[in-house]
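Structure incoming, see below.
The complex appears here minus one protein chain, its other protein chains still in place.
Chain naming follows the written order as A and B, and within any one chain the residues start at number 1.
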Amino acid sequence: MSQAPSPLGTPVVRREGRDKVTGTARYAAEHTPPGCLYGRPVPATIARGRVDAVHADEVLALPGVHAVLTHHNAPRLKEPDDPILAVLQNGRVPHRGWPVALVVADTPEGARAGAEALRITYETDGHDVLLTEDHPGLYTPEIVNGGYPAVRERGDTDRAFVTAPVQVDATYSVGALHNHPMEPHATTARWDDDGHLTVHDSSQGSTTVRDSLATAFGLRPQQITAVSEHVGGGFGSKGTPRPQTVLAAMAARHTGRPVKIALPRRQLAAVVGHRAPTIQHIRLGAELDGTLTAIDHEIITHTSTIKEFVEQAAVPTRIMYGSTTSRTAHQVVALDVPSPSWMRAPGEAPGMYALESAMDELASALGMDPVELRIRNDPGIEPDSGRAFSSRGLAACLEKGAARFGWYDRDPRPASREEGPLLLGTGVAAATYPVYIAASSASAHAAADGSYRIRVNATDIGTGARTVLAQIAADVLATPVDNVRIDIGSSELPDAPLAGGSSGTASWGWSVHKACTLLLRQLRERTGPVPADGLTVTADTQQETAGQSPYARHAFGAHFAEVAVHSRTGEVRLRRMLGVFAAGRILNSRTARSQFIGGMTMGIGMALTESSTMDPVFGDYTENDLASYHVPACADVQEIEAHWIDEEDPHLNPMGSKGIGEIGIVGAAAAVGNAVRHATGIRLRSLPLTPDTLLPYLL
Amino acid sequence: MDPSRGRDDGAQQPGATGDRSTLTLQINGTERTLTLDHRTTVLDALREHLGLTGAKKGCDHGQCGACTVIVDGRRANSCLLLAVAHDGAAITTVEGLADGERLHPLQEAFLDRDALQCGYCTPGQICSAVGMLGEAADGFPSHATARKAPASAPAPLDADEIRERMSGNLCRCGAYPRIVEAIEDVAL
Partner (left out) sequence: MKPFGYLRARSAEEAVREHAAHPGALFLGGGTNLVDLMKLGVAAPDRLIDISRLPLDHVADTEDGGLRIGATVRNSALAAHHSVRTRYPALSQALLSGASGQLRNTATTGGNLLQRTRCAYFQDTSKPCNKRQPGTGCPALDSAQRDLAVLGHSTHCVATHPSDMAVALSALDATVHLHGPDGGRTVPATGFHRLPGDTPDRDTEIRPGELITELVLPPRPEGAASLYRKARDRASFAFALASVAAVLSVRGGRIEHAALAFGGLAHRPWRARTAEDLLRGAPATEETFERAVDAELAAARPLRENAFKVGLARNLAVDALAELAADS
């Protein structure tokens, strides 16, 4: 075997790219088995109460309608692992938009017409949907999302704060946000005569879908095949199955025919999750030289009445900056709102907006450069745990970013640069994201012709999973990348965790690495040719991933942004943005750059355009389509660059990689907000920075 | 749904007053005759009746551009076009851009520049770019065109122009900078 140069880190072209640019890549709703019916969920039109009556007969009389599923006739489920999946089990309406019926027809047009025509009456209870700072229902949960404790305290933070010579005391708020992947959530389900269920599901992990359906339907996992071959983005909202998966399986069982459900865009806001709004109170105390002595970060957020999901926004504050005292706490209230869930960098994205805005305020109060302030407080050990960092590249990212961006060319005084009616400014913010890793299994097969085949139930939601896994395998096997075939996206493959928490490549990759390493050993140990049917090795990383690392492991980054604020309209346009990241070893420079920039772009949306408003009267999010929920358009994204520093970290996984899918959004909104403050002198503490929020200060 | 086993009752030529009509679409150079519910959009006709799933349904309301195809030479949101109203139209979808195994230059450029991630908006982006280049060649201005630009010449496409003209195609993965580069590669 000749020693090929390692493919790791090289810009290998996306494997499925050709299928995607030619339109042949098939997504969940693009499987239409013979006899397939179409399902359309009917959302509740009250915010709280019970279904009184469903006039299904009228709809069943419509041409082409096969079934109307309601809580009266839908298949009974065992208790699902996620309460959002317990649909059509009883008449309770926990929030507006909750599916209360499903119309199944032989065409999509028929299903839509049936769903529209379905008359439902309700018994309505009063509802409570507005998050306020002093809501009487607020309580401190035990843990927050990610399994972290809700409260951590070191030292006497109150005392340290009041005695600090320089203080920042501010409240920031981030409203609800929605993931809105371009592919709406969809499932095609069919049951075989032998009771085997097959679903094509738009999900971030089909092993998880299989297991979740097995729990809900009381099946053994082997009785279910879940396929997620191509997935049109998820950003957390497809992390675990959403109601359409269960509804499609129910409807297919009920009708005895395959059933396809593609959720209408306008239904997504209520049923697939959202980033919960946060009200964040931050107090920073510092010495005159900028050394932090007190950090206090308190989160107020909401969850639904059917499950407790607590956006862990204060958690990044536990690891960011050194301080002799620190307090981080979360409070939550259960409201009659849709269930919140993961949205790209849950916790870090909103939390770092607040912390990094506060750091900018502190720099202003100190008259200190904000890059310098952050480096001054860069801790040697993880402040919360006292553990050593496996690697911490924050200072390096700040320094490299500042140099590349031309940061020090700025006049630090606010509102000091004009260009006609435009006010120009620059801002910086730090980023961080934890290293997560989960156990995975994979198989590696050596064929007699010298080629290899890797099987692992990874999911490609746009990250380029196939490509990077092929690189990892090729690297171990010392073979050209093209000599490795990768099979992913089906629960028939070796079990693997979902694409989430920026952990996919590390988790799947480790099992691929291990399987390939074992295969290579067998190949080297044996004499004679590979047998005609090849050699296969299966490996899992249960052991390697069990237990906590003795090291604190996080990726870091720094964002630099330049904005132009129109002094007459309040319109903010991003001129350029530059991010530098320290995320271990970058395994594919091409796809990694795309992911970093993608995260930064979502951060631009968070900063400038995206917002979901809870309607207090009706209990739903008003911006429920893509005309009103403004994800950034092409014209919103001008010059944007992502760079990274080479980080050698031996405490991660055999590839030496940290996750990169989420860190790009973390801190991005703060950098933009800080740039707006620099441009205008106006410090706004809520997002997004739309003309209505800025203009009153500019007039 | 195989159109051959669709209901034929009530199916009539466009111009009739039933709720279904038989119509012909010229899809990627091939005539396809279908009997469709009047409610069926060009997008659903492609995806559910003809097995051409390249055009995507992202919003179904003309707000995302994932369904963009080229209709009689111009890009359009196929989710808002009723098939019955487009009897006889020539439609090019992403499946019709390549010349056999040879990719269209824009498809090639999208691959080269990694101008995609999840790929769901990609067919719409590419069809939109094809249409957009045609519009620019025909002198169509855009919101980014200078107010005093000459009104008769083809519109030169700098990055600002491309960004503005491509803003009807949303990409949640944030591939915009790469998409603009890919189009610049072909436009120049």
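The rule we apply is simple: a residue touches a chain if its C-beta (ideal position, glycine included) is under 8 Å from a C-beta of that chain, and two chains touch if they have at least 3 such contacts.
The structure displayed is predicted, hence computed values, not measured ones.
Listed residues B:T53, B:T68 or B:Q107: the one in touch with the omitted chain is B:T68. Note that of A:R159, A:R404 or A:R573, the residue touching the chain absent from this view is A:R573. From the options A:A532, A:A546 or A:L699, the residue with contact to the unseen chain in the full assembly is A:L699.
Residues 45, 63, 109, 112-113, 116-117, 421, 566, 568-571, 573, 609, 613, 615-618, 622-623, 627-628, 630, 632-636, 688, 690-692, 695-696, 699 of chain A touch the missing chain (whole complex, contact as defined above).
With the whole complex as reference, residues 14-19, 21, 37-39, 41, 60-62, 65, 68, 74-77, 80-82, 84-85, 87, 128, 131-132, 135, 138-143, 145, 147, 151-152, 163-169 of chain B touch the missing chain.
Here, only the chains that are shown with their structure count from here on.
One inter-chain figure worth recording: chain A and chain B are separated by 29 Å, centre to centre, where each centre is the mean of the chain's CA atoms.
Per the touch definition, chain A reaches chain B in the complex via residues 13-14, 16-27, 29-30, 32, 36, 106-109, 113, 179-184, 230-233, 235, 262, 264-265, 461-464, 590-591, 593-595, 597-602, 625-627, 631-635, 637-640. Put simply, chain B touches chain A in their complex at residues 1, 37, 39-40, 44, 47-48, 51-61, 63-64, 66, 93-95, 97-98, 103, 107, 110-112, 114, 116-123, 126, 144, 160, 162-164, 166-180.
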